[in-house]
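My structure is below; once you've seen it, I'll send some questions.
And now, subunit A:
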Amino acid sequence: MKLEGKKTLWKEYQKEIASDNYFYARSCIRQNFFPASETTFLRVLREELGKTIHEDARHTTCTGIVYHSDLVTIETTMTVIARQFSLMTQSGYLNYVASCITSFGLYTEILDMWEHFPEMEQKAREMLWKATKREFEKPKSLAHASDIIYKFRNEIAAKSKYKLINLNTGQPLKVVEHIGCHYSKMFPHKGIGGAEYPYVLVGMIEAFGGEVVDYPERRHCCGFGFRQYIVKANRGFSIASSRKKFESMTPYKPDFILTNCPGCPYFLDRWQYAISEMEGITYGENGHGIPVLTYEELTGIVLGYNPWDLGLQTHQVAVEPLLDKIGIPYDLSQKYLGSDGEFIGKPEKPSVLKVY
Partner candidate 1 sequence: MAKDFGYTISCDRQIDFDKLSRSMYLEVKKAEPSVDACISCGTCAATCTAGQFTDFSLRKFILLLRRGDSLSVIQSIDKCMLCGKCQLVCPMGVNTRGLIYSIQVISRRIECRNRRVVNKM
Partner candidate 2 sequence: MYQFDWFVLPFAVGLIYLMIALFVTYARWIKNLPENERKKVRSGLFSIKSIFAVKEVFLESLLHRKVFKVNPLLGYMHMSLAFGWFLLILFGNWECRIFYHGHLSPPYIPIFFRYFNPHPETFVYERFFALLMDITLLVVLSGVLLAWTKRMYSRFFGMKKTTVLKPGDKLALTALWVIFPFRFLAESFTSANFGGGHFLTGSAGTFFANFLPTQYLAYPAWWAYSFALGLFFVSLPYSRYMHIPTEIVLIFLRNYGVSEKKKFSTFTKVEINSCSRCGVCIDQCQLTNADIKDVQSVYFVQSVRNNNVNSEKSLNCLMCGRCDAICPVGIDIASIRQASRYHQSIQKENSFSYINDLGVKMADVIFFAGCMTHLQPTILKSMVTLLKASGECYWFMDEVSGICCGRPMMLAGKEAQARELIAKNKAMIVASGAKTFVTSCPICYKVFNEEYDLGIEVLHHSEYLLRLVEDGKIELTSQHQKAVYHDPCELGRGSGIYNQPRELLAYSLKLQSVSQEARQGLCCGGSLANIKINNTDRKKITYEAINLLTENNPDLLVTGCPLCKKAFAQLSPIPVLDISEVVSMSLVQKKYYVEMDEGYQSAKHVESFAEIQA
């Protein structure tokens, strides 16, 4: 592999990322799947990096899930998105940051469409006006939340308490990454590093001391695929897609999977459990699975945040072996206590997959 070749390519896929004053739009599903990730993102930006980031309680879904399930028309979608932009405009921001890959992809798509078909933008404005009497400005910059972390990866690394180094061997941890299809596959030039050799997560891993491992099915879908999962009859395809990725990455013995998207960590995490129950197969070391992290969780980990504050107890695949490798202390007795100290309940023990 010629890194020089990659670097040349990466140079072609750079984009302007605003350095401050962000308007943040959350993801519909992340707060359920990995509830602390978005919180961590805000905490890192505000506390560690001292940035201004604004949220508006009135923001809604971008319609991405129904849009990609062919259940709404483009008009509905672009009107909803227009309303999001209008909230941003109303708050006095210009830099839109989406927490969700699919939202990011959809915003990009809508903005691109408006650029090519200005009459559609006009239509969106009219419909938004009719429905809500709102007006909006298009964002000056549109970024995915990972772009922001990527932009400040070196600053974060400078503040980090832990490096992605295996304590026992002194070697960098081997990380496989999954970019999320909607991040750059549709609009490679809107993602850092493009679609073939995306750099946004690689940049973080390298900055945090880890080593990225390529694997054959790196670009393959995580298995969410919207209709693949949501329609139960198709669910076999969803899990088969994830399995294809696991089988492809296992020979490289990755220490963890870093993900970019709301659906990806969820399916890469939960399907490991489902596969173990259905086929008795696990992909990690010693009967554990391969831990799956969101980039916010990773950032929190290197910054030394309490693993349970990062929501790592909500993972199906145990993250403790990874924490042990990095040398991060954790208190198992605190694992299932909420922020108020109340017991939040403990999941049923899987029959195959090993957990703590």
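To be clear about the criterion, a contact is a pair of C-beta atoms (placed from the backbone, for glycine too) under 8 Å apart; a residue touches a chain by one contact, two chains touch by 3 or more; residues count from 1.
Per the selection procedure, all candidates are chains of the complex that A comes from, given by their letters.
As the structure is a computational prediction, the values presented were derived from the model and not from experiment.
K.L.:
Just give the number of the candidate touching subunit A here, out of 1 or 2, all from the same complex.
P.N.:
1
K.L.:
Under the stated contact criterion, what part of subunit A meets candidate 1 in this complex?
P.N.:
The contact residues of subunit A facing candidate 1 are 232-233, 235-237, 239-240, 243-244, 274-275, 277-280, 351-352.
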